[in-house]
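Sharing a structure below in structure tokens format, with a few things to ask.
Here the complex is missing one protein chain, while the rest keep their positions.
The first chain written gets the first letter, and so on, giving A, B and C; residue counts start at 1 in each chain.
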Amino acid sequence: MQFLSDNAAAVHPAVWSAMLAADAPDSPYDTDTLSRELDGAFSSLFGRECTALWVATGTAANCLALAAMVPPHGGVVCHREAHIEADEGGAPGFYLHGAKLMLAEGRSAKLTPESIAAVIDPIRDDVHQVQPHAVSITQASEYGCVYRPQEVAAIAAFAKARGLRLHMDGARFANAVAYLGCAPAEACGGVDALSFGFVKNGGLGAEAIVFFEPGLADVVRYRRKRAGHLQSKGRFLAAQILAMLKDDLWLQNGRAANAVAAEIAAAAGPRLLHPVEANEIFLTVSDEERAELRSQGFSFYDWGVDGARLVTSWNADPDHVGALAKAIRAL
Amino acid sequence: MQFLSDNAAAVHPAVWSAMLAADAPDSPYDTDTLSRELDGAFSSLFGRECTALWVATGTAANCLALAAMVPPHGGVVCHREAHIEADEGGAPGFYLHGAKLMLAEGRSAKLTPESIAAVIDPIRDDVHQVQPHAVSITQASEYGCVYRPQEVAAIAAFAKARGLRLHMDGARFANAVAYLGCAPAEACGGVDALSFGFVKNGGLGAEAIVFFEPGLADVVRYRRKRAGHLQSKGRFLAAQILAMLKDDLWLQNGRAANAVAAEIAAAAGPRLLHPVEANEIFLTVSDEERAELRSQGFSFYDWGVDGARLVTSWNADPDHVGALAKAIRAL
Amino acid sequence: MQFLSDNAAAVHPAVWSAMLAADAPDSPYDTDTLSRELDGAFSSLFGRECTALWVATGTAANCLALAAMVPPHGGVVCHREAHIEADEGGAPGFYLHGAKLMLAEGRSAKLTPESIAAVIDPIRDDVHQVQPHAVSITQASEYGCVYRPQEVAAIAAFAKARGLRLHMDGARFANAVAYLGCAPAEACGGVDALSFGFVKNGGLGAEAIVFFEPGLADVVRYRRKRAGHLQSKGRFLAAQILAMLKDDLWLQNGRAANAVAAEIAAAAGPRLLHPVEANEIFLTVSDEERAELRSQGFSFYDWGVDGARLVTSWNADPDHVGALAKAIRAL
Partner (left out) sequence: MQFLSDNAAAVHPAVWSAMLAADAPDSPYDTDTLSRELDGAFSSLFGRECTALWVATGTAANCLALAAMVPPHGGVVCHREAHIEADEGGAPGFYLHGAKLMLAEGRSAKLTPESIAAVIDPIRDDVHQVQPHAVSITQASEYGCVYRPQEVAAIAAFAKARGLRLHMDGARFANAVAYLGCAPAEACGGVDALSFGFVKNGGLGAEAIVFFEPGLADVVRYRRKRAGHLQSKGRFLAAQILAMLKDDLWLQNGRAANAVAAEIAAAAGPRLLHPVEANEIFLTVSDEERAELRSQGFSFYDWGVDGARLVTSWNADPDHVGALAKAIRAL
């Protein structure tokens, strides 16, 4: 009974169908029919004109987006526990040619205008210190917490006032929108580029970088090829994304994972370390309790000395979830 | 009737089957069962211990391999028309952090010890000039020509004598081995790392970097993640590769594409610009003749003023091939 | 009465003499007679064989040394307030091709094995996290505090045990050795490469990178040229360094600056924020007190809300120093 991560879950049948249907030969790279449909599909979804490029991984999506916003001598403000800082093997240093991640604090891995200001205000405007050029926030955050539309808007306004670009790592954007129940555009209002994740949510190997500022996409087209991320059979990536967008499958899957997480959260009650707003649950559990859960067949990551991280997937088995909730209550 | 490229052909049914079979949850990245089988599978194939890592594209395979061989201040000798120089959007400059490609000449885009020496012998051994650290050759070459085992061995011996690493871009390694009829190991003898291509040969989005020098793989593990190429559902890439290796499907597909190319080559006769040893045909054809072929429904790339490039795929339609051969004869 | 920094002080007459004497034509870059003397001069000074290269700035010295120790996908542990992190405009990101600075804590900007361990022990040994490859310490530290020989030795032993290289930023190495009264080798025992500063200590534009591990120098020779730091009239840089080494001028100048700082420190008494062990004084002073000092003609940097940083130079005017000491006492 696997609650380690959503990153290796099964692929949704609709995604498989779309990939198989895309097997008819078409032109290579992103010149095929399906890849050409992405801009339209995302423009419909967000209710405004945007440009979208596929890539295979969230790391590539995040770093390509940021590389279009930040020169090599600049900096990006992100949370100290952001994925780009903590879990991408230094990819931002590679893609941004040595630009600097500037680490901000914030409850549940969320930033605020104030926490960003606390990082950038002390930076002297001289050449001896790296100057910030962008902010990156994660929706939902590393702790499964969701920025409310007004929180995103406040950060966007702050960024704009300071001349900073705004990127959103939306590896779990679906879970965030499912939680908020708002229009997708409201969950990322004012953002210049969004890494829209599908792999953790039923996809196989395709994420979208959605640019609300089109000049950025033009740069990323070159950078994507230069990074070896322009797959020749790109139609299979486009097919995955279009299948996920169709009939809001992405949102349904996000809701499914969230619902399951909520069930576990209810069982965990006062043990919760962070509000459960998406599909991640962070618990206080002792060594003995962790051992007990594992002895019952549940797999998950330790989180610090007395904690655990559990992640639910779009296709979580209700029996497993019920069993887990029961086991947690019984601790 | 498409002869533009092999890079967007259909995926082989056995590859699809293997991918679908891999859908059961497993651990993420390259810690799954299938990914762990790669080293063994390639060690069997090559009859010696080697390490293999999957990536999605040939560009990533080539550049990750080279990045493990060449420091940022070094250089790589390759043919002036090599893919890494001409068609990868500057990816070597990115992955190798500004290392230099040193361009050599050679008939049919093949190098020889002599043509490599012609590039590196004039380089003074001082800090004002970039020093070569590796050689990269392409099997089969950009013009579909194949290095004989003794030709590879001569280059490998030369490289070793000069203290240079040797990389082989094997985007069409299958076609080369099919042509040579030798053991795979003989087609790449003395090579430190091989980009073993599957995408042009029935795969969907998976290539292997095969390291015959294991220290290189250790570096590339980090670099692959850093480049955003460590897919979380990596089992689907491993599945593709294992399916291609099973029962030598890769070789069968290579043979099929070669056979078709040979049929067209026979029709082209004296029009051939290069020997047809793999699945690419380069012809002399006038503007009028190109127009004539296109009017009959054949698609292909112009090659210079009076030439054409035609590429065959593993699943070429015999009727299309017959029609093309006939059309060429009739010109 | 300038106490802003030692970085713009006058050039020592012996340095001028040596530069003027070096004007006779010699061979370019570092092939001249004087540049060839550096290895011997530093080997004598440190009582062991070492290799030394000149560069114009401390930033270049630090970053070139580190670039030879750390691959682009690696990391360097340094203090959160180290010069390489806070004041070099992102130069490590540039020279190390995106490698990561890993920020450690420590009183008075000094590291210990424990503070280094606190940073690296939580790093999982997997490809998702950047792995440390080196440690950089500053002698004297950013707060003018000096590592005792046994402190350096403890860090060196720890680094060696963890497989990490050790770099020392010795922009004020002279002040540190002057304070310690030990052999220069003891002040940097176990270090792989030392940035030995002269510019803040009577030089014009020359620092030495001293390699106790010769393989590193071989790489840096290429990297220095590649960074545009191989001056064609390098004899003038070598001349400066040799003049500073002659008769221990570097040490005399360091002592002179320290002595003056000690005089001011004595006046400051309980206002001191850090022990004064080199030529920097950090004081608690209120806004009003800062204004009062400035109104008397003293220039210095504010340090936070209620502090000031004063730096003394090798050629500080005794009258200015006396006046400052008196003014501080009178606050």
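Criterion: contacts are C-beta pairs under 8 Å (C-beta built on N, C-alpha and C of every residue); 3 or more make two chains touch, one makes a residue touch a chain.
All figures in this text were calculated on a predicted structure; none of them were measured in a lab.
Trainee: Using the touch definition given at the top, which of the shown chains does the missing chain touch?
Mentor: By the stated touch criterion, the chain not on view contacts A, B, C.
Trainee: Give the residue, chosen from C:A9, C:L34 or C:V321, that touches the chain omitted from the document.
Mentor: Selected residue, touching the omitted chain: C:A9.
Trainee: For the chain left off this view, which of B:E88, B:E142 or B:E207 is in contact with it?
Mentor: B:E88
Trainee: Please pick, from C:A227, C:V276 or C:L293, the residue that touches the omitted chain in the full complex.
Mentor: C:A227
Trainee: Out of B:P25, B:G98 or B:P149, point to the residue that touches the absent chain in the complete complex.
Mentor: B:G98
Trainee: For chain B, which residues touch the unseen chain?
Mentor: Residues 72-73, 75, 86-90, 92-94, 96-100, 127-130 of chain B touch the chain absent from view.
Trainee: Over the whole complex, note the residues of chain C touching the chain we left out.
Mentor: Against the missing chain, chain C presents residues 2, 4-5, 7-11, 16, 20, 23-28, 32, 55-61, 63-64, 88-91, 93-95, 199-200, 204-205, 222, 225-233, 235-237.
Trainee: Just checking the interface: what residues of chain A touch the absent partner chain?
Mentor: Chain A touches the missing chain through residues 71-73, 97, 127-128, 131, 219, 221-226, 230.
Here is the rule we go by: only the chains that are shown with their structure count from here on.
Trainee: Does the chain A and chain C pair touch with the same residues on each side or with different residues, judged by whether over half of the numbers are shared?
Mentor: same
Trainee: Taking all protein C-alpha atoms shown, work out their mean, then name the chain whose own C-alpha mean is nearest to it.
Mentor: Minimum centroid-to-centroid distance belongs to A.
Trainee: Rounded to the nearest whole Å, what is the centre-to-centre distance of chain B and chain C, using the mean of the C-alpha atoms as each centre?
Mentor: 50
Trainee: Could you grab the centroid distance between chain A and chain B? Build each centroid from C-alpha atoms only and quote it in angstrom.
Mentor: So the centre of chain A lies 34 Å away from the centre of chain B.
Trainee: Distance-wise, how many Å sit between the C-alpha centres of chain A and chain C, to the nearest whole number?
Mentor: 42
Trainee: Give me the residues of chain A that touch two or more other chains.
Mentor: Expected reply: 88-90, 93-94.
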